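Dropping a structure here in structure tokens format, bear with me for questions.
Shown here: the complex without one of its protein chains, the others still in place.
Chain lettering (A, B and C) follows the sequence in which the chains are written, and residue indices restart at 1 in each chain.
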Amino acid sequence: MTQDRTALPLPMIISEAIGQEMARDETILAIGEDIGRAGGVFGATRGLQERFGKGRVVDAPIAEMAFTGMGVGLAQAGMRPLIEIMFVDFIGVCLEQVYNAAGKIPYMSGGRQKMPIVFKTAGGCIGSAAQHSQCLWGLFAHLPGLKVVAPCSPHDHKGLMAAALRSDDPVVFIEHKALLLRKCRDFAHGAEVPEEAYTVPIGEAAVVREGSDVTLATLSATVEHALAAAAKLAGEGLSVEVVDLRSVVPLDSDTVARSAEKTGRLLVVDEDYQSFGLSAELTLRVLDTIGHGTLKQVERLAVPDVPIPAALTLEKAVVPGKEMIVERLRKMANGA
Amino acid sequence: MTQDRTALPLPMIISEAIGQEMARDETILAIGEDIGRAGGVFGATRGLQERFGKGRVVDAPIAEMAFTGMGVGLAQAGMRPLIEIMFVDFIGVCLEQVYNAAGKIPYMSGGRQKMPIVFKTAGGCIGSAAQHSQCLWGLFAHLPGLKVVAPCSPHDHKGLMAAALRSDDPVVFIEHKALLLRKCRDFAHGAEVPEEAYTVPIGEAAVVREGSDVTLATLSATVEHALAAAAKLAGEGLSVEVVDLRSVVPLDSDTVARSAEKTGRLLVVDEDYQSFGLSAELTLRVLDTIGHGTLKQVERLAVPDVPIPAALTLEKAVVPGKEMIVERLRKMANGA
Amino acid sequence: MSPTLSNAQTTRYRRMCEMRAFDEACLEALKRKAIHGELHIGIGQEAVGAGMAESLRAADAVVSTHRNHFHGLAKGVEPKALMAEICEREAGLCRGHGGHMHPFDPKTNFSATGIVGASLPVALGYAHAFRLRGDDAVAVGVSGDGGSHTGGFHETMVMAGAAKLPLVVLVENNTLAISVDFGEVSPTETVAERASAYGAKSLRVEGTDPDIVAPAFAEAMDHARAGHGPVLIEATCFRFRGHFEGDPEHYRDRAERNRQRKERDPLLIYEAKMGEAAAEEMDAIRKAATAEMKAILAEVLEMPMPDASGALDYVFAGEGAA
Partner (left out) sequence: MSPTLSNAQTTRYRRMCEMRAFDEACLEALKRKAIHGELHIGIGQEAVGAGMAESLRAADAVVSTHRNHFHGLAKGVEPKALMAEICEREAGLCRGHGGHMHPFDPKTNFSATGIVGASLPVALGYAHAFRLRGDDAVAVGVSGDGGSHTGGFHETMVMAGAAKLPLVVLVENNTLAISVDFGEVSPTETVAERASAYGAKSLRVEGTDPDIVAPAFAEAMDHARAGHGPVLIEATCFRFRGHFEGDPEHYRDRAERNRQRKERDPLLIYEAKMGEAAAEEMDAIRKAATAEMKAILAEVLEMPMPDASGALDYVFAGEGAA
């Protein structure tokens, strides 16, 4: 092992995970737009079609309703499909099969039909405005029967993708476009990725930075912003504990609760829309666990219920990034 | 006025409201499945096609993606469409135009294009299992740019439908199937409906029963269950204040907060799925308003994140009805 | 007395009688309040079901719609388990969790959906699996005329057509989607003619006579099974009852409906076709089917409902009793 694997782009790690699982289990197959010949618009399926053929890595037409439904039929036929919805924003054309079929069939069948499907998709903001910048994990999480994963570190991407492909449940696997443009070594945590296959259990949050003054819980790309903010504030004497949720369903609120109990302050940061989503659910579960009124401060920072604007000046004003997090934490520290 | 209007079925009230608005404003038109010749599967558009013609009351094929998008195009062409998605469960085939277009175009256009569309649909449980029993207001509420209304009383149905049709914003108007099967006089509140047109402002909750021991906030058909539960518990010496939210976006958490501050206890009841939806958002907003730790009890009762089962025995175990509410309130009163 | 009907005729008629009797038993169950949701009945469309049954193999898959009982029987789903599911019993096909619109039977590769148009993409998935594994099985996706207007229909046909997948799309054209007349919302006179937009084989048959449906459906299955690509087969028929039970049917003329009920009843048509000589024999078949389904219903009505304690089971794999 002389190659420096941290020089690999994150998408290579993802395609490695998928490739290892496909090699292990021949019932796994992948369908999506541009995942074959092009290897995925970010390269997260590169090399897989050459390796496994066009029957197992299918370049689909723009017909998401058909191929998400194919996922359901394939699962019923005993296969384990990975269905790629290029960007999560497009789910509006094919949510039907995800929530009314995949999410419900295990229950509707009284446990007689399992649904091992991975819905792989990319979310998050990299400047492409209202229809190409959403996270939407809050939407999936509201609908029963779906596990919802949104990793940050390269290490978690690999392990959680493997876990998703081995799961007997439908898993919505939401990557972040900004992370997909990075190399492993650009990550502040989890940059080292073993070559051999492994899994990271779905539903366990991770404390990725320990701290004593305030707990910051978040996920996906925002974990990196949070770590950067925490590093900066450490210099100002504020000690921030950062929890990477890693999945929205199951939601490991216990880990957050333990941390918040310790620090006495909680800030939930979410790149998804603020209302009726992750931030309130997590906050309330934490409060229900450790008792209302026990924390000194409980706040949330998320996209303030507006579509993502095109202009960078506007985008910066609504999408929580490092600066916004630093500012909010400072305010909290000042007791405002 | 000799006719007893409380003998009218609720759907007649809705069609009356739509008819009055269509007569007032010729840019209003309606498109949906079975809304014309059949007058709607519940009769909520009865008589409108005869009155306004096939161009303004369109019997659509099962092509929701096309006709929700038509709503957007019609609005851009200066019309004020009402688009009926028969049951809210079907939104999975056409969410795209609702949230990526209608909900965002006012913002994406920098305020230059308004979107006066009513998405009328029926939700709620009347025994038709996982794919025909959902409420899903939590889903719409998470997506920016949509007002979300779910009335209970006949009086509110008429006034809110008129307000929705006069609004320049997209409004998702969610009726409840169980209520659509009732006559006005079967309602415990708001059974009297004036014949002339009027509006009820969108975004204002109503205290529909005053009480002093506990605040119960809910909406849609559950308001009726709540009122029945409150009446029953009054006999046991428990005084329940019932707040009908009437809309999810805007969410009038202030009215709930005032009530909870008075009673010292809050129960949010929701026929939608519990997690990542209305119940946590409302609870947290109330707490943020009146202060964490100020209430003696804060609880929520909602569908416990499972698809709605077919069997009545199972359905009763997961969908909050009068009995379930009574039981929970008793438990709260006993301090459990 | 030696039988007048051939074996094939007997089977076709018996299957139709069973499907009719099954749905009649459902109506009885509804009357007895053993079903508390919406119910869609297939009476009038049995010739399509009987016609399909003949060329369906165990390994084939059928994905049906909200109006699915007779397709389930055609695919070999155990009638008692299906009836028990429709009546929301613990011993039902899906333990009472699914109900009449959502039967899932992994044993026979039969399933359905309550969402119009959503059956077809699922069938497409089976077809892809069959091709990939080299099975010679065929996937059948069922749709009504109304379902043919959905985006899911198009996308499925595009993908099946381009990849020449072993898919048969069966469109039961009973001319109505709830109240909406096919003729008023379809740009084409038939659904079948749209097959050319997908490079698919096209068949159109009168769907009230199993002797017409069966060979046509067999031809469709053979074509798909042989790897020649998808087939779009349209069977015309008549919906005897309201869209759902309780439908006031304001939108159609009662006299005209009753006329069609007489003229387009697949059972009456078959009886007339077989003639007086077969009357007694057919009467016996019909009575036997009715008796069988009545007995099944009686048994089902004695079965326990699911216990409320299990209401949270089966959302995710590994939850609940095995």
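Things to note:
Just so it is clear, a contact is a pair of C-beta atoms (placed from the backbone, for glycine too) under 8 Å apart; a residue touches a chain by one contact, two chains touch by 3 or more.
Fair warning: this is a prediction, and the values are worked out from it, not measured in the lab.
Within the whole complex, touches from the chain that is not shown fall on A, B, C.
Which of A:56, A:80 or A:132 touches the hidden chain is settled by the complete complex: it is A:132. The residue touching the chain not shown here, chosen from A:52, A:90 or A:276, is A:90. When the full complex is taken into account, the listed residue touching the unshown chain is B:101, out of B:12, B:41, B:88 or B:101. For subunit A, the residues touching the absent chain in the complete assembly are 33-34, 37-39, 41, 59-63, 65-66, 89-90, 92-93, 126-132, 304-307, 309-318.
Residues of subunit C that touch the chain left out of the display are 149-155, 157-162, 184-188, 193-194, 196-200. Mapped onto subunit B, contacts with the missing chain fall at residues 29, 55-56, 58, 60-61, 63-79, 81, 93, 96-97, 100-101, 104-114, 116, 144-145, 147, 167-169.
Here, only the chains that are shown with their structure count from here on.
Distance between Cα centroids is largest for the pairing of subunit B with C.
Averaging Cα coordinates per chain places subunit B and subunit C 35 Å apart.
Between subunit A and subunit B the centroid-to-centroid distance comes to 32 Å (mean Cα coordinates, whole Å).
Counting partners per residue, subunit C has 94, 96-99, 102, 113-115, 118, 151-152, 315 as the residues that reach two or more other chains. Contact of a single residue of subunit B with at least two other chains is seen at positions 65, 89-90, 92-93, 129-131, 305-307, 309-310.
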